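Data block below; observations after.
Of the protein chains in this complex, all but one are displayed in their positions.
For clarity, chains are labelled A, B and C in written order, and residue numbers in each chain start from 1.
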Amino acid sequence: MTIEIPLLILLVMTAAGAMLVKDLISSVFILGSYSFALSLVWALLGAVDVAFVEAVVGAGLATVFFLLTLFRTTEKDDVIRRPPVPWAAIIGLPLLGLLLLYGAGDLPAFGDVSSPASTHISPYYLENSVAQTRTPNVVTAVLMDYRSFDTFIETIVIFTAGIACALILRKGGE
Amino acid sequence: MSSFFVFVLVTLTMLMLVYLYRVIRGPSVFDRVLGLNGISTKAIVLLVLLGTMFERVDMFVDISTGYALLNLVGALAIAKFLEERGTSEK
Amino acid sequence: MTALAVFLIVVGLFFLVVGSIGMMRLPDVFSRAHALSLTDSLGAVFVLAGLAVYEGFTLNFLRIIVVLLLVYLMNPAISHATLRAAYRSGLRPSAKEEK
Partner (left out) sequence: MKVFIAIALFALWLVLSASFNPAHVVLGAIVALIVAWINPIGTPYTRRFLWLRALGYAPWLFGRVVKSGLHVSRLILYPALPIKPELIQHKTKLRSEGELVVLGNSITLTPGTITVEVAPGELIVHAIDASAQQDLISGVLDEKVSRLFSAWEGDQ
């Protein structure tokens, strides 16, 4: 699709920019715009709830938290550290990757009808979710209706984490 | 009409690139804040536009309302903190 | 109706393009805030109004109008807050900024 190409270019540019910029504050802002672009991509793909979470958490909360942290510390890294070359990681990680690729060979093909993931309960959701929940998006119906308690508890966990962060970073603390 | 919408969408994305330049280059912190704010204004408009294209405006308007409110809160927080700290850079 | 919508959207796009040209050309933070908050929010308002008109006079029309009012009330507040932070932290528009 032609629509997605400029957005994807924007996404790659913001991601690269956030990595390459020296100043940490501008890196935070670029990460914010990265979140905006990413949530636009989600919205374009039709995953509206994911887009919403990305906008709220990625672009809103994360930016503010990063900034709060930066104001507590210094925004420029003036000591250049050179960590020792991690030979174990350089050799070990590709081997692990090979192992994972070998394991992935046994997975069912993408969109396979007879795979376990799409034989159990997914057809039930697909057939009945509109009638039972009157929610047009199946993913939203599963998250917000069939597993609403699950989602609710998750929200509580995230909320608690947010309050904890706010308490730790509180102004004039100690 | 749909191709017109695609045109508007691509134009808006290009404009976001311009603001991205300001965010990356901008000599002072405030330039970056302004650039980010410009990008998010575009994002709000883009979301409503996407909703119109998919004929699901009701769903997308909710996101863009959330976007707008969060953008307001975030920008005010940033401004408040920059004001208290003063700037160390020019 | 569609013609009116297209007209409004094109006018809005014009202001948005001008806003980003101003963002590139103007010399300091204070002038850039003009380009951003004013021509830009004007453009956004026009585009949103065009989309609302295209949608027709249903409940969605009202909801787009809510977003429009939000953008319209929000942008000046943000640019004022940013500029005040810039002013209080010692930036002055007359000072030449090195690029």
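Quick notes on this one:
We take it that contacts are C-beta pairs under 8 Å (C-beta built on N, C-alpha and C of every residue); 3 or more make two chains touch, one makes a residue touch a chain.
Not measured: the values here are computed from a predicted model.
Though it is not drawn, the left-out chain touches B, C in the full complex. The missing chain lies against chain B, touching residues 58, 62, 65. Residues touching the missing chain, restricted to chain C, are 14-15, 18, 21-22, 25-26, 28, 30-31, 33-35, 37-39, 42, 59, 62-63, 66, 72-73, 76-77, 79-80, 83-84, 87-88, 92-94 (touch as defined at the top).
What we mean here is this: only the chains that are shown with their structure count from here on.
Taken as a contact graph, the chains are arranged in an open line, each linked only to its neighbours along the path.
Nearest to the global CA centroid, when each chain is reduced to the mean of its CA atoms, is chain B.
Inter-chain spacing, taken between the CA centroids of chain A and chain C, is 29 Å. Between the Cα centres of chain B and chain C there is a gap of 10 Å. Each of the following residues of chain B touches two or more other chains: 19, 33, 35, 71, 78, 85. Among the residues of chain C, none is in touch with two or more other chains. If you check the complex, the residues on chain C that touch chain B are 2, 6, 9, 13, 16-17, 19-20, 23-24, 29, 32-33, 36-37, 40-41, 44, 47-48, 51, 54-55, 59-60, 63-64, 66-67, 70-71, 74-75, 77-79, 81-86, 88-91, 97-99.
Across the interface of their complex, chain C is touched by residues 1, 4, 8, 11-12, 15, 18-19, 21-22, 27-28, 30-31, 33-35, 37-38, 41-42, 44-45, 48-49, 52, 57-58, 61, 64-65, 68-69, 71-72, 75-76, 78-80, 82-83, 85-87, 90 of chain B. Here chain B touches chain A in the complex through residues 6, 9-10, 13-14, 16-17, 19-20, 23-24, 26, 29, 32-33, 35-36, 39-40, 43, 46-47, 50, 54, 56, 59-60, 62-63, 66-67, 70-71, 73-74, 77-78, 81, 85, 88-89, going by the rule given at the top.
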